[in-house]
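Heads up, one of the protein chains got dropped from this complex, but the rest are sitting where they should.
Per-chain numbering from 1; labels A, B and C assigned in written order.
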Amino acid sequence: MELDSLYQEVILDHYKHPHHKGLSAEKDVQVHHVNPSCGDEVTLNLSVDGGIVSNISWDGVGCSISQASTSIMTELVTGKSVADAYIILDNFSELMASKGTMKGNEDLLEDAVALAGVSKFPARIKCALLGWMAFKDASVQAIDGSEKP
Amino acid sequence: MELDSLYQEVILDHYKHPHHKGLSAEKDVQVHHVNPSCGDEVTLNLSVDGGIVSNISWDGVGCSISQASTSIMTELVTGKSVADAYIILDNFSELMASKGTMKGNEDLLEDAVALAGVSKFPARIKCALLGWMAFKDASVQAIDGSEKP
Amino acid sequence: MKDFPILRRSMRGGKRLTYLDSGATSQKPQSVIDAQSTFYAEKNAAVHRGAHLLAEEADAAYEGARKIVANFIGAEIDEVVFTKSATESINAIAYSFSNSGAGSRFSLKPGDSIVVTEMEHHANLIPWQQLARRTGATLKWIPVTQEGRLDYSTLDHLVDSSTKVLAFTHQSNVLGTINDVAQLVAAAKKVGALTVLDACQSVPHFAVDVKSLGVDFLAFSGHKTLGPTGIGILWGRAELLDAMEPYLYGGSMIESVTMESATWAPAPRKFEAGVPNMAGAVGFGAALEYLNSLGMENVHAWEQELTQYALDKFSELKGVTVIGPKDAIDRGAVISFTVEGIHPHDVGQVLDQHGIAVRTGHHCAWPLMKKYGITGTTRASFYIYNTLADIDTLVAGVISAQEYFKVI
Partner (left out) sequence: MKDFPILRRSMRGGKRLTYLDSGATSQKPQSVIDAQSTFYAEKNAAVHRGAHLLAEEADAAYEGARKIVANFIGAEIDEVVFTKSATESINAIAYSFSNSGAGSRFSLKPGDSIVVTEMEHHANLIPWQQLARRTGATLKWIPVTQEGRLDYSTLDHLVDSSTKVLAFTHQSNVLGTINDVAQLVAAAKKVGALTVLDACQSVPHFAVDVKSLGVDFLAFSGHKTLGPTGIGILWGRAELLDAMEPYLYGGSMIESVTMESATWAPAPRKFEAGVPNMAGAVGFGAALEYLNSLGMENVHAWEQELTQYALDKFSELKGVTVIGPKDAIDRGAVISFTVEGIHPHDVGQVLDQHGIAVRTGHHCAWPLMKKYGITGTTRASFYIYNTLADIDTLVAGVISAQEYFKVI
């Protein structure tokens, strides 16, 4: 059924057992993002060390899609350079905008390809992007901060 | 033609040769009324003496209906008691609201029955009433003023 | 139901539509759709302006709609102002207040207070927050109880001599709670405060008479009342509308204009600047005539039956909590609920798969959600076209969501 294309097994797994959830004390920056149309929230702590995502953790409330997507995102970017993370993020955004026409690059997106089905449900795309947008915001702040003398 | 029911000969006469037009120096009160939807204006001077309309004069710009109706009204109320004038005014207002179903009481309204056709043209009713409403306003002020010690 | 063309369309997987989102917007009977089309096809012209036959006919249609609205809520014709929505209506009141000069009955200043309730829709909360900000007045609110009622015991304390405005909802769009207007109006009257009633969720569902309610202002939306989108109503007592400053300026609301300044036409005109939503008003008139033909007592009785049936069915569901009064007394046909272990968005998604349209989230009453410590609910709201079978479909849908997410 159509629903299964949205709620793939791996998504429900991440939802039930989210990664990097629970805010760690270590952080350069903290951001708080909300989805105003449904009230979902995510708080994200990020440390960037020499251009590399050295620590990321988060907390929040939200639907299965937003929770799973944030969990998957944190797995994907940890240990990567911010530049590489942005490539993943752009790729993921493109997948979300694809209206069900793309499957997603599994090499790059790994578990996130399971979210491809979300692109067929316009109201859910914001859920899937919530954590990613928080990461983007946090990383920009972290880099801006580190550039200051 | 339908138009002739609106523009009766007597209306066009009053329009071309308006009565009591030109403001007289004698006045207890002066009022200025406008019809905001078309910009027509009337200024009316009124004197009330012992409850009787002793002097009325007016000036203004407007369409044939508003000019003729004001002219007819001034003829009708001059020399009458304000109480009698109100009976005429009420009768005329009723005629205007009649949507073409009434002919008007000729004994009471005299020339003003020629305006009966206006009631079939909703947009023109305000034109026909402009001078009458100015008279009403002025007479209320005149009476209020004379009641003061 | 046959009067509502949209109810014949099919949803995902060919399912029939079970529309349970009338609290957000109602569906439209064919007569409303046709009234608008006919207006455009036969008498479209700018009202209040033209001197030609079309304009006369358009005017009669538009003013005729105003009369229908006035009759529907027991108002005088000139007390009915057409706006674009209830949201605009409430903002209009707030702006008219702050546009009124110091010393007028509508002007607010530091030390004055505005009282709302904790269950308000954002549309009846933020305009007052902002009026407070513009004027220096203080915003206070009547709290809600755990059962989803107003805590009336706080009234005496909150509504005091500093209170200038008491704004509250007739029926909560989340909880279904119908508030005790008489008690609230009495409290306001005692201190000379003006009352503003958000009637968005009451006028569509039961007979509302402005005179017997005793409020000063009332706002509701056409689109929730079987009417078109883009039309709302602001009602105010004649003497108040007369004394109030307008808030939108432009054509048709003036008495005279120079380059330097302008004066205003009498109400309702002074609150209707510009060419209005004529077709919307006419369509809305048709909507109220449709409701009149049903009879508001019948509408109310049917919704009471739906509410009772739904509450009974929901009380049998495991892991499901209804947010709001658990009985059908002073309560409208709105069921907000949470499902243990499933986020509202996910509940809504499964229901959607079954052709059931509900709303999920904070329902524009975010502070109320925070009060109850939840991010949102799933909300089913009912109207005249709903049936007991729709409720069975909903209940089956909720169970299937629980099964899908393996929480039962």
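In this text, a contact is a pair of C-beta atoms (placed from the backbone, for glycine too) under 8 Å apart; a residue touches a chain by one contact, two chains touch by 3 or more.
This one's a predicted model, so the numbers in the text were calculated from it and none came from an experiment.
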Neighbouring shown chains of the undisplayed chain, as defined at the top: A, B, C
Residue touching the undisplayed chain, where the options are C:Asp59, C:Asp112 or C:Asp352: C:Asp352
Touch criterion as defined above, residue of C:Phe97, C:Phe217 or C:Trp366 at the omitted chain: C:Trp366
Residue numbers in chain B that touch the chain omitted from display: 1-3, 6-7, 12, 37-41, 61-65, 121, 124, 127
Positions on chain A contacted by the hidden chain, ascending: 34, 36-38, 121-124
Residues in chain C touching the chain absent from view: 5-6, 9, 11-12, 17, 19, 21, 24-25, 27-28, 32-33, 36-37, 40-46, 49-55, 84-88, 90-91, 95, 99, 118, 121-123, 125-127, 129-130, 134, 139, 141, 221, 223-224, 228-231, 247-252, 254, 256-262, 273-280, 345, 348-349, 351-352, 356-361, 364, 366-367, 370
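In this text, only the chains that are shown with their structure count from here on.
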Between chain C and chain B, distance of the C-alpha-averaged centres to the nearest whole Å: 45
Separation of mean Cα positions, chain C and chain A [Å, integer]: 37
Between chain B and chain A, distance of the C-alpha-averaged centres to the nearest whole Å: 77
Residues of chain B whose C-beta touches two or more other chains: none
